[in-house]
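Some chains have been omitted; the remaining ones sit where they do in the full complex.
Chain lettering (A, B and C) follows the sequence in which the chains are written, and residue indices restart at 1 in each chain.
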């Protein structure tokens, strides 16, 4: 089963990369782009076959390693 | 002083650090392995050196912070042990929760390898007692993620408790935006734990300990440690 | 098991051979060697081993002319890297290599994997890498995609070098429209080993295990021709060759693990898997040792499923090494590689058959006699055409449109002379704690050797516009400038590596450039006792039929017995400025001519090798006697640019005297006559006397002090203003290349 963990900078945390992307997009002539946030996505192939259990395991991984909750929030989805 | 330098996969400034410590103690510090679960008996300083542990993949220092030896280091710090984290080591200390905040990507979004200057905010610490208060010293930085971040409450607490050890500053000692190349909150270059025994900083004073290489601006930091720990041992 | 592999049908084989780049007569030779049609895997092996890149078929006849011997040369060309004795039982191991095409396709990864590859060439030989350098040639920043290329290449070099913890301490950059479609990325690594602990690739010992270590093998970088082939499978998307991605983290582990294993006595031979990966490493190791080799490809650690023998043999996945171990030592090696969390597999053994035999899934995939694979490899003496000589320009006949003050400000901010700080600020130049002179601080980078007083002086040099105008003088000049740059720091130049970047060798004028450049290089190497110990050739650097400027990049290495002897170029106040060497005011092919007069013509400055040697030996002697406070060689931009560079580096100005009568002012200030140095000394009279005694031309040209360069006409240009013009160019150009 494939699980997606998406990790984003928390609101209020500086996101220099998102800001730079927004800037670059504007520079390339893409109009109407507002706030840009840049995060990470980690795609995990897990042996678990039960979706709820897989989700729970991925959440544990996110809390332990994949996200730094001082600066990041995360969400887990089954792909 | 009995110092141990921890080697993680991808650590690369361990020899620089060993040279700096050797300069003030006369002997080579011990190299410790990330999979060790205990520190050698009698250790009074643990150094987490610079480098790219685990390639800086995911987040700098994140995987190293989960290493077996980190448990031992946390216990050591809890018991009042001295822990110095430089660059990647600072990132590990924040990831492991031994110091608050986090180190984000440099505001320039580029790796910064250049001279910087730091102002010494207090001199009554194990790491700074050989500096003058307000002294500005030169060091080099070499990092992609040195942009210190903490929420406002944490920053207020750090300031209030005097735990900001070092701030990026101009040669004249002003903490200006221009002196703060990586964009750190309040120009913070290094912070201390409440008991002043854990220090994390981004620049590399271990590269400024030899007049033949790049001057000796960083030497007082190591002399401070040597003096503190020699007294402690006596 | 069958006796012959599954053979290709004759017409199909001939057609594929052509697709893989084998000429019809080359393919006939393959048939003769095999005595039958090849299997797909065999055809792949021949095509990569006989490619220009691996066989040097166009360049070999010329490269033989380069001098490669000296009493201090431990290992000349032919191994993974060259090795020289630097005293105290230590050896310097170094080489330079190009990653031009990959860097244009994917600048970050192309440059990064270039650095990774050259590092492996050096630590393969038992050396700990202590320095990286990079010689870069870019097109004009406003050319399509070029800023992205510049940005990606610089990030890639930094990204890899910074992570593995090897300081990037020097290099060079040129810009020219002729690189618009073909930028050059040449990476150099220098390492240190014990002179009696050098590892080589020659295999020996029948039955000895063949061991694979490092990363797993994927379909990275497999010969593009396979893409067109539907031979293997229908799902072509999956099997499409992919860009090689560098993993500097794994490389760092590989360095530590290999060096740890090398400290034991388990290794017989070792070789990195570079271009043509498993093929070239296994063929070369067995071939050099006169052995046979048999591999079970099922045991190769694989990253992807369903890989064929052909794909495994041609994969260029990064961060992999092949070793021959002593019998029974597998466990020693395995323990070390497991500790460093790297893949480790025994994939075969040595035989006495003189053949390479490959098995996969219970089938024979290849069985080739090794000796003819090397001895019958194609070798071409391609037709050459001489580059027509250009007229020697007379400075007096060229009008100076702006005067020295304006010209200087333009020149120090021009692309080829502006500060490279934007680049080196992205490279960790200090890691290791031994960098005594960083980029910009001296003519060569200085790195001290751990636990020693000794230091290495390292530089890369080439002036491609000279090479285009006169490849022989240009080749000479490139070697001479490297020698001069090392000399200017007080270092004793010992040997070079080279990276020959040229266009299509099938064109006589390109092959002529190559041959002439080698001739010039050889002459300089001999005159300066500066042999070639390693190198690399990159041909076919052409886009739409237009070749790059001929670019024989030279990487020079020298030694200082004591790091304290090293001098940099930073000027301090209160010193006499002494110009060493003869000035005629040579403006042909000078940067002044290009940037100020808008012309790129004339004969380039000739190199008088006798004078070069005499002047340099004298300068080095004076530095070693402690007579010199700062020193800089004169190259691009000439005397006034050199003075400005010293002033900016040290933050001090100078008052300059007028040149001798008979030399037009612009020739005096900006001529690029060779074999010259600008020295800052405490006692100018003593220096002039010493020069006279040594038969070295030298004159006092001014005195340092103040905050400006003051010209004889009274014009004063503040050092701050110069620095502003010098520093502004690259950051301004690259600002919008941004960071995302």
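Things worth noting here:
Definition applied: a residue touches a chain if its C-beta (ideal position, glycine included) is under 8 Å from a C-beta of that chain, and two chains touch if they have at least 3 such contacts.
No experiment lies behind these values; they were computed from the predicted model shown.
Summed over the full structure file, the protein chains occur with the copy numbers A x2, B x1, C x1.
To be clear about the criterion, only the chains that are shown with their structure count from here on.
With each centre defined as the average position of its C-alpha atoms, the distance from chain B to chain C rounds to 36 Å.
Chain A and chain B have centres, each the mean of its CA atoms, that are 29 Å apart.
Rounded to whole angstrom units, the spacing between the C-alpha centres of chain A and chain C is 41. Residue positions of chain A touching 2 or more other chains, listed in rising order: 16-17, 20.
Among all residues of chain C, those that touch two or more other chains are 738-740. The touching residues of chain B, when paired with chain A in their complex, are 58-59, 62-63, 66, 94-95, 100-102, 104-107, 109, 147, 149-151, 183. Residues of chain B that touch chain C in their complex: 9-13, 15-16, 19-20, 50-52, 54-57, 108-114, 140, 142, 144, 204, 206-207, 209-210, 212-214. Against chain B, in their complex, chain A makes its touches with residues 12-14, 16-17, 20, 40, 64-66, 68, 70-71.
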